[in-house]
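As you look at this complex, bear in mind that one protein chain is not there, while each of the others sits in place.
A and B are the chain letters, set down in written order, and residue numbers restart from 1 in every chain.
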Amino acid sequence: MQILNGEKITLGTCYYPEHWDEALWREDLSRMLACGIEVVRIAEFAWNKIEPAEGVYNYDFFDRFLDVAEEAGMKVIMGTPTATPPAWLTEKYPECLNAGIDGTLYRHGLRRHYNYNSPVYRKLCGNIVEHMAGHYGGRSCVIGWQIDNELNCEANEFYSESDTAAFREYLQKKYGSLEKLNEAWGAVFWNQTYTDWKEVYVPRPTVSGGVNPHQTLDYLRFISESTNEFARMQADIIRKYIKEGDFITTNGLFGHVDYQKMAGESIDFITYDSYPNFAYDLNNYSDKDEMKDRKWSRNLTETRAVSRIFGIMEQQSGAGGWNSRMMQSTPRRGQMTLWTMQSIAHGADFVSYFRWRTCTFGTEIYWHGILDYSGRDNRRLAEVGDIYKKVTALREIAGGEYEAAVGVIKDYDNIFDAEYDKWHERIEKQSQKALFETMQKTHTPMDYVYLTEKTGAEDLQKYRILFYPHPAILSGRQAAVLEEYAAKGGILVFGCRSAYKDWNGKCTMEKLPGVIAELTGADIPEYTAIAPDREVMVRWGEETFPAAVFTDLVDCAGTGKQEAVYISGDDAGMGALVSRQVGEGKVYYYGSAFTEGAVRAFLKEACAENPYGNFIAVPEKCEIAVRVKEGIRYIFVLNYSDTPAEITVLEKMRDMYTGKEVSGSLILEGYGTVCLRRSCDR
Amino acid sequence: MQILNGEKITLGTCYYPEHWDEALWREDLSRMLACGIEVVRIAEFAWNKIEPAEGVYNYDFFDRFLDVAEEAGMKVIMGTPTATPPAWLTEKYPECLNAGIDGTLYRHGLRRHYNYNSPVYRKLCGNIVEHMAGHYGGRSCVIGWQIDNELNCEANEFYSESDTAAFREYLQKKYGSLEKLNEAWGAVFWNQTYTDWKEVYVPRPTVSGGVNPHQTLDYLRFISESTNEFARMQADIIRKYIKEGDFITTNGLFGHVDYQKMAGESIDFITYDSYPNFAYDLNNYSDKDEMKDRKWSRNLTETRAVSRIFGIMEQQSGAGGWNSRMMQSTPRRGQMTLWTMQSIAHGADFVSYFRWRTCTFGTEIYWHGILDYSGRDNRRLAEVGDIYKKVTALREIAGGEYEAAVGVIKDYDNIFDAEYDKWHERIEKQSQKALFETMQKTHTPMDYVYLTEKTGAEDLQKYRILFYPHPAILSGRQAAVLEEYAAKGGILVFGCRSAYKDWNGKCTMEKLPGVIAELTGADIPEYTAIAPDREVMVRWGEETFPAAVFTDLVDCAGTGKQEAVYISGDDAGMGALVSRQVGEGKVYYYGSAFTEGAVRAFLKEACAENPYGNFIAVPEKCEIAVRVKEGIRYIFVLNYSDTPAEITVLEKMRDMYTGKEVSGSLILEGYGTVCLRRSCDR
Partner (left out) sequence: MQILNGEKITLGTCYYPEHWDEALWREDLSRMLACGIEVVRIAEFAWNKIEPAEGVYNYDFFDRFLDVAEEAGMKVIMGTPTATPPAWLTEKYPECLNAGIDGTLYRHGLRRHYNYNSPVYRKLCGNIVEHMAGHYGGRSCVIGWQIDNELNCEANEFYSESDTAAFREYLQKKYGSLEKLNEAWGAVFWNQTYTDWKEVYVPRPTVSGGVNPHQTLDYLRFISESTNEFARMQADIIRKYIKEGDFITTNGLFGHVDYQKMAGESIDFITYDSYPNFAYDLNNYSDKDEMKDRKWSRNLTETRAVSRIFGIMEQQSGAGGWNSRMMQSTPRRGQMTLWTMQSIAHGADFVSYFRWRTCTFGTEIYWHGILDYSGRDNRRLAEVGDIYKKVTALREIAGGEYEAAVGVIKDYDNIFDAEYDKWHERIEKQSQKALFETMQKTHTPMDYVYLTEKTGAEDLQKYRILFYPHPAILSGRQAAVLEEYAAKGGILVFGCRSAYKDWNGKCTMEKLPGVIAELTGADIPEYTAIAPDREVMVRWGEETFPAAVFTDLVDCAGTGKQEAVYISGDDAGMGALVSRQVGEGKVYYYGSAFTEGAVRAFLKEACAENPYGNFIAVPEKCEIAVRVKEGIRYIFVLNYSDTPAEITVLEKMRDMYTGKEVSGSLILEGYGTVCLRRSCDR
């Protein structure tokens, strides 16, 4: 591949030849190259340019552009244009449209208003992709393909008639009979029993807005499956035509998609779209939010869970905004660099800025690119040039992987199940926020680890400690993998409400915590949400910290050992934490959602906190992220604040930007970054 | 009847045989009986179990269950399953569905998604009820029937085409001609005049969401009538088949139903569904709400207005919650007992817990019963056993009526009229809150008294003082009944805005207060809402208290006597209260909405405050409720707080739980209750 090949970090930008006078193309590409931009992504919203009427294809426009690109020496990523069907298409085939839950069709005029399951739409998308890949796939400047644009952005629920038809097929295949469907969905409750397949639908309007949760769980799995099928349909076509070494990707991370599956069957790697300036949007800003743009490190951690080394297809370079909503300030001096380094520190070897020049028309007139409308040289373009110098200096890092000894386990069944489960969602949100923020504050790099059908204990063993916060749904197979991980020396931490549901989201009648009762040595006789007029504290040895949202009362069973108790609230004195020695490792069952105090206590117990503390000391407001390659650690320190940060380098290391050895006190400017090189074996 | 027969207080529970392996039935019933539960309600969501396809009936399932029940000695209440029509029914007959005001149909998947007026649905409901009652009505274990489930819960507005057709019929019957309809609805305003019956609809979407208020009033009366017809249709069928002594009830109290009518024509008594834990729902909790779960005493007062002695069909026993909304903590130690005693103190002789074991699937996986999913013994089951001991000790109270010397008059025409009248609603809400809370704080038991066509002065005479806060609509007949009440010694208090509307909700052109001008001796030349930047105080003799929301300027007319004036605000110096001696009693017209200060002043004037103060002193945070039977008062003291309460028993009384005589200081634990026995004639 021409990017992500371990040789260098590449810069790119998103370009829309159709938005500009052709006379500007040559100069635009040459200015890009002059500041280090070597790749452009094009065409992802340009269906009509190639197929202006059904079945009529015209390749001239992009042929002309690719000629210019080749001449200039610019590399090109082609996007398939299926996120914006032509007006002629949706007007003729309204069955291609997505709809709200009440059946109101989403109409032409924005983007992503189609559904994945309309047979007509699949066919028409197949046609355009076939023609594009067939015609442009062999062009020398083309280095890769992007499928659609931001799958499941804007809408990730689908309620068209095509979706109901496909959902029925999906369920027939899954369950075989209505008897099994009724059993799986607990349809006897409130007399929902189905007696004919035609009575089965995607969720529809109900009196109180509630929907059978087991149906919903299957529905979200179905949406994920539909999205993946749509992507695979395109990937299969593209692969027929592309040159050796060219790649297939898709951009962004959105809800209701199993990206683990997508990575396995359709794409070579994921490219994330990173817009940290949302943290400063005038409509969403909160003084109380400590993490702000630093929260995007959480998204990058998710991205890395799909592809260890990944790309950024859209890296924010200007103020974001639509005419109809969202209003951001322009990135401040240094923030573009900061956000670029944030991406690279987490594993990006390709960073493509959105977009070259700000569009002068349409919904996104306020979604600013590197350049403003006029295209005149500006501060942001200059900053790109400076970034190019830095990434050139970072060249040797390419291909190096992010290092983390702490993992947080996730899986899509629980993510989908929790989404409409307001009890579980509240618990999960609290814990995920506490885990991420505590890792950040304590400078403890972490990974998200998706537990799929293919995950084995060997995939987990590299983590000293794994949190699996609240897997309501947990299979015996998964429990066995986790047990093996612990047996081989791992530390495994469950939070409250683990393992109380089966694969359909139905609650187990076994003693809690169900399938992990033996593994954890815990027994949960009672549980409760923490009442709004109560504060519950936990004491674990010397440590005291607050519980949150929910409390399982955790007794010992078998070889479990009582570690901590609640010391306030209605259940003061009851058990809060049980551990069990499992082989060379340990399993914990903690009865509440995680707070910063709880996370710190577990990290301390596992000696996993601040692993680089011996050779670098940085203030809480800075992030530490480390990439490792061939026995070398590259330590990024990122200052998200607008004031200087003092860091102390306790051993001599090399400043990658300058190539100089540094040690002792080092001042990072506001929004400043540094990358320090250090052997792993010292 | 086997419950509510004045012999004992009976415990029950809600059970769903269809949710569990049949192998569990026998053990479940035997565990219930072991802790004092003698009645189960079943079948109210089980249509498909009896009629799995249209016209195909199968009685086996519940025959088997009733066999087990009879064998175990368990009594059974059968619910008709009409709240959850089968999927085959609504798929085939979508005209049975209810709809939103914009016509969007509410679909299969929750409950209560049907309308009462579809002829097809009435017929199909008649069929299932006829078959159920015919088959199971004679079973020896069956002691009564519940019609539907929570009529008008979830949705109490109906906008289907069937409803429009029925509304037209209702109006044709009521008005005879469009001329009279136009006159009644003031249709000349904004040119709403109807010239053909087919132009008349239930409310539909309008530009600003407003609807003709007189049409709305008729529409709500029509909904109430539809609900009552639907209930009566079922009751009439059931009565044909049931054994002598078996009863008919329905559960819950919801909007847009005239329960006075229902009690007179369909049900033997009402059974309320009491869920005080909503006060601690994580989504609704407010620190500022002083009354919290104590507010359910207001609902129980409403229940008592339907049936002096009533049942609780669903008494909360666990945390409430749906997967899609609502999240409550588990009732704390003692709260189940507290809420049970709250029900009993207000007149419940049957208390049935919702539900035996928490359902492991469906929307209500978080609506916890006595037992959790596993069914293992737990704290709440133990508390039921303790409650059983207490209600056994209270046995002699059964049939005794709640005692109140203060009444608050209500009527459905004003309730319906005020609902969409935002001016009146604000006034009414303020006063009803102040009345209830002040009675609670001053330990002054009160009744709600519904003024119906059948109510005579003799029904009112037992109250020393009656508040009729703001009857905008008031007929001459009603005024005459009230005058007679006063003439015979009663004290009658009207608040602002009384009697300014006619029976159609149109405003009178008479001098205000219209039909009660003479009765009250009041004349109201002007009125105003209290401006948001004003505070208005009232001086009445020695007392000073705030007015609220609205002020009528109240002058004297005829034999009226000026009692109080506004002393601040734009109308300082103007009249606020006029009284008139009527026979042996007195009538007051007070020009504002009621505040705590105003209510206290009227209670003081009537010497009606804290009627048991001479023999018991309790802190404000405890409720006093008294049931009387055969010359004995049973005084309940209920501590809603989580801290102990000291009460002082000023005369010797018997503690009913222990059978011991007590006097002097008595400490109630947090959530503690006591019931003290005292002769009325002492």
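Here are a few things to note about the model shown:
We take it that a residue touches a chain if its C-beta (ideal position, glycine included) is under 8 Å from a C-beta of that chain, and two chains touch if they have at least 3 such contacts.
Fair warning: this is a prediction, and the values are worked out from it, not measured in the lab.
Interface note for the absent chain: among B:Y57, B:Y93, B:Y175 or B:Y527, the touching residue is B:Y527.
Across B:E169, B:D289 or B:E510, the residue that sits in touch with the chain not pictured is B:E510. Within the set A:T84, A:Q440 or A:N639, the residue that contacts the chain not displayed is A:T84.
Only one of A:A53, A:A572, A:I667 or A:C680 touches the absent chain when the whole complex is considered: A:A53. Touch with the chain that is not drawn comes from one residue among B:P52, B:P94, B:G134 or B:P213, which is B:P213. Residues of subunit B that touch the chain left out of view are 102-103, 185-186, 188-196, 198-199, 201, 203-215, 420-423, 426, 500, 504-512, 525-534, 570. Contact residues of subunit A toward the unshown chain are 18-19, 45-49, 52-53, 81, 84-88, 91, 98, 100, 104-113, 154-155, 280, 282, 285, 287, 319, 321-330, 332-333, 358-366, 372-376, 378-379.
The definition used in the following text is that only the chains that are shown with their structure count from here on.
Superposition of subunit A on subunit B using C-alpha atoms only gives a rotation of 120 degrees, nearest 5.
If each chain is reduced to the centroid of its CA atoms, subunit A and subunit B end up 50 Å from each other.
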